[in-house]
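With one protein chain held back, the other chains of the complex are shown just where they sit.
Residue numbering begins at 1 within each chain, and the chains themselves are lettered A, B and C in the order written.
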Amino acid sequence: MARIGVFVCHCGENIGATVDCAKVAETCGKIPGVVHSVDYKYMCSDPGQNMIKDAIREKKLTGVVVAACSPRMHEPTFRRATAEAGLNPFLCEMANLREHCSWVHEKADATTDKAIDLVRILVEKVKRNKPLLPIKVPVTKTALVLGGGIAGIQASLDIANAGHKVILVEREPSIGGHMSQLSETFPTLDCSQCILTPRMVEVAQHPNITLYTYSELESLEGFIGNFKVKIRKKSRSLDEKLCIGCGLCTTKCPNKRIPNEFDAGLGMRPAIYVPFPQAVPNKPVIDKENCTYYTKGKCKLCEKICPRNAIRYDQPDEIVEAEVGGIVIATGFNVLNSDFFPEYGYGKYKDVVNGFQFERLASASGPTLGEMKRPSDGKTPETMVFIACAGSRDPAKGIEYCSKICCMYTAKHAMLYRHKVHHGKAYVFYMDIRAGGKMYEEFVRRAIEEDGVNYVRGRVSRIYEKNGKLIVMGADTLLGAQPVEIEADMVVLATAGIASEGAEELAQKLHVSYDTYKFFTEAHPKLRPVETNTAGIFLAGACQAPKDIPESVAQASGAASKVAGLFSQDELTREPLIAVVNRTAPPQYSTCVGCFLCQTACPYQAIEKEEIRTKDGKLIKTVAKVNPGLCQGCGTCVALCRSKSIDIEGYTHNQVYAEVMALLNRSEDNVNI
Amino acid sequence: MKELKEKARDLLKNKDVQVVIGYGDGTGGKPRAIFIRDPKDADRLIFDEKCEQNLAVYLLKHEVKKLGRPAIVATVPVVRSIIQLAAENQIAEGSVVILAITPDGKLTEIKTLKDTETFVSSNPPYTRPEDLEKLERIEKMTVEERWNYWLDELSRCFKCYACRSSCPMCYCERCTIECNQPQWVSPASHHLGNVEWHIMRAMHIAGRCVNCGECARACPLDIPINLLTLKVSEDIRKNFGLTAGMSATLEYALSTFKTDDKEEFIR
Amino acid sequence: MEKKTLTKENLPRFLKKLQEDGNRVIAPKRTGEKVDFSVIGSPDEIADDYIQTVQSAKFAFFPKVEEILSFTANKSGVKINDKDTEKIPSTVVFGLRPCDAAAVASLDAVFNWDYKDNLFNSRREKIGIIGLSCAKSDNNCFCTSLGFGPGDTRGSDILLTELTSGDYLAEIITDKGKAMMNAAPELFTAEPMEAKEKNLADIKAQFKPEDLAKRFPAAFDREDLWLEQSLRCIGCGACAFVCPVCACFDIQDEGTTQNGTRLRCWDACGFSLFTLHTSGHNPREAQNHRWRQRLMHKFAYMQERLGVLGCVGCGRCSRACPADINILENVKMILEAK
Partner (left out) sequence: MSTFEPKIVAFVCNWCTYAGADLTGTSRIKYAPNVRIIRFPCTGRIDFMLLLKAFAEGADGIIVSGCHPNDCHYTSGNFHARRRWMVFRSLLDFMGIDTRRLQFSWVSAAEGARWAELVNTTVNNIRELGPFEEYRQLRGAGIE
């Protein structure tokens, strides 16, 4: 006979304010099989947990139901407590009275009734729970890092320095990411490349790091500790072992008029190119769309010039397979593209540029070698307008969030401009200035006070060209929304940060969840910010949400330490919530008839054939068998099996059936009170 | 069917097979399944349009298996049942000789699964027009009418399981209705037990049924249960483009999927 | 025994009267191509011109699902409520063939040989049987071989035999029958001139009932015969469920651990799980064992133990069998076996 304990948590006011916890405890105490039912202010607190432990020992409980918050929040906590009291942790279940009840309903009898139902469901379930032992699986101590921006670089180095192998995959021909495009960085104004490039080189030279640039994740199989990945190494049309990166080929290429991605389209590059001088690896790649040979079928100048005969036009993409134990996603972000701002004339007027373009114009390694020249005619802009929140915080444009970094880099931009053009006028149109962060507010003040940047609180309605000037029409809300019109030579838009293209496809390949903006979702917004909901896959940098460099680096180190933690053990224990094919007494041996319809349904190829034979080896029957290492416990096979020969631990036929029955047959109704 | 008799005789004579499962004369002008083991008895084999029972059901019957390698007289639906059984690992390649008879009465001897597939592809699935007509008639009813229609029909069921026993695809050693931990469906033939039983049967046969109609023929109470399985088969054909018993390499409609399967019913 | 005439006009009046007196009337009714017993609203629903119904009216005495008891459980214990036999409706079964009527004696025997089954007896008590002699038969019929007949009065309370005029000879056999007649005595007129026999179907006897006891026990070990007969059996329960005598049942508890009902449901010895033990062992492992059990039980065991036959020769199982297993054919095979 079951001896179930029910523990109802008030969660302070969170549950207690809407649900009559005392009544829940009292009513549930009458459910047959329940021998102990109490409510308490904070079940997750030490005294709360001790109540559970004591009850388990004193009342000899065979099962525990904690009616509190979501199991996704505290199931581990209470299962640990249960285990500490000597009861198998899988004999503890949680009823979700907070997220699924008190927080979503008003204070009413109906709400308390629902709470009681939710507990009853779990009581009937836990009566049928079985003690389960965790499954041990080996860990492959190699990490896969996706994305070679600052976050990916930091994560790779940290993991590698912890003594583990790392495979770093970068989509572009060089690592470095957006940070390598920046001129100076706030709030210290130190040169971005000066601090980044040493790290890039370290990655290239680190014995524990295998670097695949110009490569993308092809597919992912397996599970935490035991992932199998395929990586597509796109053809550079080049034998990297032979190439010494002399760069001769790039000088001889006939087609040199291709907008340079690294310079955000401001500069030009040849068809065979190295993205930027400090690129890692410093080896060229042929851009097949624009290469004369690939498009017209003749040229081959680079091949002729190459002193090492390293050019390989017929080089195919290569698929590299690898086994990894943990994965860090650091695929970064992107900014809104031009067609987004018709009213600002972006794309229409050469001198309306976005943040990255300004970074390149301001950068010593940029197309103007750091001199402030505007794109249209190379003149020095006398009047600059910077527009913050270009797209951000703009529900109309569908981007409701704040891109977070714009306030700071806009201040930086204005400052850099003033440093380069001392007599120039700089205006910043802004909604609010969000300068939270060490030395950030001070930085903005410096822009305004020391560098005389004019901050105008208001939005810009439109920009148009009039005799060589860009007329910026806005309003100053601090002066009673009085219209402001500025004749500018150049305008910089702080365009919103968005998820990098392909984020959705990648998420689907990795089976991690993502939000409505296609940024990857963390397992818990506060307590598990670097984990995804998929065990063994972690997040670093702006792929989760727009972030500045220090934040990205911090999260990267966080993710790295998670991976290191994962790799610190030779075996990891997995929840044993997996499918099992029944075995029965002879002559049946199993009710499975071996139709193997389940096999085609299994996403993990976890269902194998087992031959049952007599002592003298005569085949009796062939039945299905689940490989516990591979099964992830989705239960698709369970619902598919006609003879109910497969069941799944934690969600057994008996358990889920009892839950439905419990919900609709109020068992305590016919209990004499 | 002189040819059939000779073929059967030869197969038994040459020890190709130990038993020929076919049709013979029954009582009251009805044909019945017969099991010829002696070449001399091959003359007892008959075949005419009344020979409708799906003999494939006997291929999995222990008592019949004991008799040795079989040859089986098979109409198109029976051949399709055999293919489906092979796809579901119940019949091994080469374990049965099929004496297939086309609708126009042509006899073909089939020994391999490949040839079996060729046979069915050249003799496409056929649904009796009167069944389709019944199907449409019911689909045209209002929801209430449909409910009352099926309640009238199904409440008569007394759970003799002739539908299950006569169906080649119902070969489970333990049917879900015999599970009592939990008792998914009541074996009692009250209304609920009957409605749940026939829904479950249709769902378990879905994507595997070849619409031979044997279940309805077997039903002593003439309940048109074949319409339920026909309905699901039609849905699967229309929505997923799959028909059971056409290929021995399994493509079970409910254990495969296309990422762009219709989902207008999901919101 | 009184003999009366019940005109074809008066028959429906009589049944109507019985209904008005609060009887539930079960009679043959047409469903699709077949005719089967069911509760009727009015006498004009009654089917005529058929040889045999799909099922007998067995379900009136022994329903396919009946409640034995209901229970509620709680912390203060379990409360059991036996089925209230008062609620069983008093019933008139009309149009039962003499074979079916004779079968009721076998049911009586089964439900009373060791334990007196109160539930069965209460139903039985409340049922009046108006039999209807057979004017026609088919070659599945063999009542005469078992010592019964198309005009046999055994089991009926009143037996009607249709005369050439279309009117009926009414034989009032039991007190129950008398009581029913007395519900509307004016409808019953003087005994007809016409003889009963010439209006009965002519069913040639093909063996003598005595032979059964002689031959069957000896056939027990004839594996070959049983296999031959049952090889095409698909193991369903159609034969048992249409049989007027088969009385095997299963007990089924339904509901939750807190409240539920205990049901008695029809079961059949042809099912492979009928004798399956929890251990996995099945004493009647093969269909031929189960088939042998069916025949031995009907033609040997019941006679030995209960003094009644387990078969009345109605031929229903032969008509219902999806695999055309013909009981008459098989019985003869046993009797003639060398």
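Please note the rule applied: a residue touches a chain if its C-beta (ideal position, glycine included) is under 8 Å from a C-beta of that chain, and two chains touch if they have at least 3 such contacts.
Note that the structure is a prediction, hence the values are computed from the model and not measured.
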item	value
Displayed chains contacted by the hidden chain, counting the whole assembly	A, B, C
Of A:T534, A:S561, A:T584 or A:N654, the residue in touch with the unshown chain	A:T534
From C:V65, C:L146, C:V245 or C:A286, residue that would touch the chain that is not displayed	C:V65
Residue numbers in chain C that touch the chain omitted from display	63, 65-67, 261, 263
Residues of chain B (touch criterion as defined above) contacting the omitted chain	138-139, 141, 143-151, 155, 176, 184-185, 188-196, 199-200, 202-203, 206-207, 228, 231-232, 235-236, 239-240, 253-255, 257-259, 261-263, 265-267
For chain A, residues in touch with the removed chain	70-73, 96, 98-101, 103-106, 108, 110-111, 113-114, 117-118, 121, 507-508, 511, 513-516, 521, 533-534, 577, 601, 603-604, 632-636, 638-640, 648, 650-651, 653, 656-657, 659-661, 663-665
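Keep in mind that, in the parts below, only the chains that are shown with their structure count from here on.
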item	value
Whole-Å gap between the CA centroids of chain B and chain C	32
Chain A and chain C: spacing of chain centres that average the CA atoms, whole Å	72
Rounded Å distance, chain A centre to chain B centre (Cα mean)	51
Two or more partner chains touched - positions in chain A	588
Interface hub residues of chain C, defined as touching at least two other chains	none
Sites on chain A touched by chain B in the complex	588, 591, 593-601, 622, 640, 642-645, 653-654, 657-658
Residue numbers on chain C that touch chain B, as the complex places them	31-34, 36, 54-55, 64-65, 138-140, 227, 230-232, 234-238, 240-242, 250, 252, 254, 263, 265-266, 268, 271, 273, 286-288, 318, 320, 322-324, 326, 329
Chain B residues touching chain A - in the complex, by the definition given at the top	88-90, 171-176, 179, 181-182, 184, 204, 250-252, 254-256
